[in-house]
Every structure is written in structure tokens, then in C-alpha cells.
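Worksheet: the structure to be examined is printed underneath.
Just one protein chain is left out here, and the rest sit where they should.
Coming up: chain A.
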Amino acid sequence: MIRLRQLAPWALLLVFTCCQNASPGLWDAGLEKKADLLMRVEHEEPRCFAEGMRDLTCFWDEADGGTPHLYRFTYTYENEESNECVVESQQREGSETRYFCKLLKVQLFGLLDIRVYRGETLLYNRNLLINLVFLLDPPANLTVTRTGKPGQLKLSWLPPPLKYMENSMMYEVSCTTAGSRMEKVVQGNTEFTLRSLRPGTEYAIQVRVKPDGLTYDGYWSDWTLPISMRTLPDDADPLILSFSVIISFILVLLSLTIFLSYRRFLIKKMWPLIPSPENKFPGLFTVYGGNFQEWLGHSSGGLWQRPGFFYLEELPVMLEVLSEATMSPPVQIQPGDSRAPGLLKETTQENEDEMLPKADSGMEKKWDPDLQENWLMDQFQVLQQSSTPPSQSSLLESKDAYVTLSQNFDQHPGEGKLEDISEESLPLHVLFGTTETSTSHPDLGSLPQSSGSSQLSSQSSFEYPHNTWPSKSLTYACLTMADSGISTDYSSISSSRTGMECIYTNDYKNQMPKERQPLATPPTHTGCWVQEQHNSSPT
């Protein structure tokens, strides 16, 4: 018993050494894996790699059925004699045989001359530096932990257990998630923190190692077994989200209240009210589309020829001449005309500041003999009844000028004038005042009056014009001028003006068809102007 026990370790040792020498199982699975890896990257035969500081393994593949005794492997270091290594073989699939040789005593940093002979022929010859053909084992003890932050993982592993090579390693980390793979090279350190990962996802981490190439060099090792880890989900986000929602809501409320309280102010600032002269020129923009000529009156051609006409101080006082202008306007008018001068004269004589009512009154006097006296009275009454009467006198006495819309001024006989009844109606408004005149100061463009007149044209208040002049198109132009002493010669204003003609055709819409026919004479006449200066009374 005792002998056996004493013998046992020796026996074991014997077996062990025998096995070492024969080394049939030298080619294990680890070597197989490394050899396969090397097959892909190294193409120089025989393929050699060093696993550590004290070994070198070389192999080559042949398809000759496994006859290792045929081969001779010799290696020679610098300045030394050649040595021989025993070739071993490993059968592989098919007819392929892998022949290999492992050196156990190696010298680094010096050239090694390797030769492989098959029989007497030199099969391979290779010179290499062993420190440049390292193929290490994958790093061990890879651990993956979560840091406190989402999207981060901390890795750590052990370096290869080689004495002189601790600081000469570089590593590669690969993290794989569904569909994507990311690889990163790490120099020197054996721990690493992965950042900017997607939170809440599962990652598979792997690491491999290689000498950094400065002193030692080699091939990339195999990957470690993957380790899966799930990153932390974004937990802070709901909090941030709710905060941001609340704050934005508060801001919106604040802005709304500010806006509402300063709404008017803001609107004024943003869309300031651009003053428009529309209210002073009734109908100018709406009816005539901004055509000031037309708005002033169709027969205002004469007026237009005199731009000075529009200046307040230069506007002559106008005497409107009411005349019948239908079939027999000329007939009737003539007497009127004959009167008109008288009227005019009268007015001029009477008053320099010939105002409308006075002129009217003057005319009225003259008209009395006419049958239209009543009509005149009515008209004057209307005038007085209008809102402007109180202002009328003042108006008339003022130096402002009323613009009489007289189509009369239109030089073109009857063309469009008869048709533009609305325009024709304007003078009436002016004459008779308008209830709608808002402006008490008839400026040159006392448009409100005219606009009112146009509106009133259709009113019943102007029925009498319609009634009283069924056959007559009464036209007159009323323009109260400032009494600034304008001396304008209007004698030449109207080309159509005859000596005694002061016929104003007043075309109303509803009467247009009627009036057209009866009107034989060109209805357009310039307004009779009463000039304060008397001279150029258009007679």
C-alpha cells in the first residue's frame, strides 16, 4: 500500500511527461478556434501565432491524407544554429490535414527564420518577429453594470495575463441592439463607459483585445461571450414634461390676459387707422371710384380747365340757375336765361358773398313770375329744413365753397350725362341741402352734401323735382364759392355756353329715359357762375 502511494505520484509524473512529449492532444478546441480565425486574416504560410510570451504555434493545411513524418520544420534565430520542431497533424473534415508545430522556447524581438520541408523540397520559408504575431485569448471577466443615468452602461474586464505586456494592449467594445451594431476602440484602459445609448433598450456587449502595435503587435482576438444588459428607461422625462406643460399653460394665460387688456392699444399699434378722406367726399370713392372729375360733375369740364377753380379763395360764387331743360328747355330757358343774367346781376350787385339762399331768393324773385315759384319755395324750404340750414347761412357766408355737382359742366352734350342720373342728382342735393350733410363746413369738396344729394335723389323729398320736372331736366350747378374775391373769368369755361344759356340739365335716373328724348339740346351747360367780381358773368 505504501509503495503504491509512493509510486503513484511518480507514475503520474511519468504519464504526464509522456503525454507532454507525445502531445497528441496538443491541438485542442481553443487552438482550433484561433487557427480558424487566423485563416481569414493571415495569408502567409505557414501561419504562426503566439499565445503568450513563451510560445509560438505554426500550422499549415495540406490535403494529402495525414503523413506528418514527411515534413520537417526548422527554425533559426539570429546568429544561432537552426533547430528542428516535431511536426504533428490533425485530421479535419474531408481529406484536409492540418500540420502544426509548437515552439516552447522562443526569443522575441529577433528575426526568426522558419522553413518547412516536405522530404527534400522546401515547402515554405518565412521570416518573422514573434513579438509581432500575437493572437491572444479574449479578455476575461467582462462585467456590465448600469450607471445611474439612462442610456449609459459601464464595462470592465481583465487584461491578458502577460507579464511584460500590460500597458501595450488595446481593446474593442461592441454593443449590439436589435438591428444595429456599434464598435469602439479603447486604448489602454480595461474599463469603459458607454454613453448615448438608447434608454430602455437591451444591449449585448462584447470585447476583444489586440496588442497596440508599438512594441507588440498581432491579430484581433476572438470576441468574448456577449453579456446582455438593459439600459435604464427615461424616468425623468414625465416630470420634465409635466413641468413644461404647466409652465407653458401659465405663460399662455398670461399672454392672453395681457393681450385682452391691451387689445385696443395693440390693435391700434399693429393696424393703425389710416385716415381717409372718404367721409369728406361722399360718393367719390364709392360711386365714381375715385374719379374726382366725375364726382364733381359731368359738366365740370369748364371747371377742370381751371384748376384754380378748386381753390377756396378762387372759387367764384355760383349762381345756380334753375331751368327747365326738357323739350323746350331752350324756350323756357331763354326767358330764364334772360332772367338769369338779371338774376346774376342782381346777385352780384346785391352781395358779393352771394350765397346760395340769397341767390335762390334772388332767383326766386325772378321766378315768381314763373310758375315755378312754388317749387322754388318748396325747395328753399327743404333747404332750410335740412340740417344744414343753420349752417347754410353761415356756410354761405363763409368763405367756403360748395361744390355743386353739376353735370352741367360736362362739355359733352348728353353723352353720358343723361345716363348718369345719379350724378345729375347731386346738384340737387347741394341746392336743397341734405339732411345728411355731416359737414357743416363745406370745403371745396363738400362731398357730404353731394353724397347726401345723391342719396337723396332717390328719396321722396326730391319728388318734386321729379314731379315738377317731368319734362324738364333741371340742371343747375350750385357752387358756393368763397368770397375771397376771386376773379375768374368763366366766360370761357363753357364752350357750350351761349350768351344766355344757363341751362342745367339735371338728369335723374328715373327720368333718364324720359329726359333723353325730350332733350334735344345738349343738356350740358356750364354752371352759371356768379362771380363776385361781377365781370365775367356768363351771359
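Following the convention adopted for this analysis, a contact is a pair of C-beta atoms (placed from the backbone, for glycine too) under 8 Å apart; a residue touches a chain by one contact, two chains touch by 3 or more; residues count from 1.
As a convention for this text, contacts and distances are computed from a predicted model.
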{"item": "Protein that the absent chain corresponds to, by UniProt name, given \"Protein YIPF\", \"Pleckstrin homology domain-containing family J member 1\", \"Phosphatidylinositol glycan anchor biosynthesis class U protein\" or \"Erythropoietin\"", "value": "\"Erythropoietin\""}
{"item": "Contact with the hidden chain (one of A:G30, A:G65, A:G110 or A:P161)", "value": "A:G110"}
{"item": "Residue among A:L37, A:M53, A:L70 or A:V86 that touches the chain left out of view", "value": "A:M53"}
{"item": "Touching residues (missing chain, whole complex) on chain A", "value": "53-54, 77-79, 105-111, 129, 131, 164, 167, 214-215"}
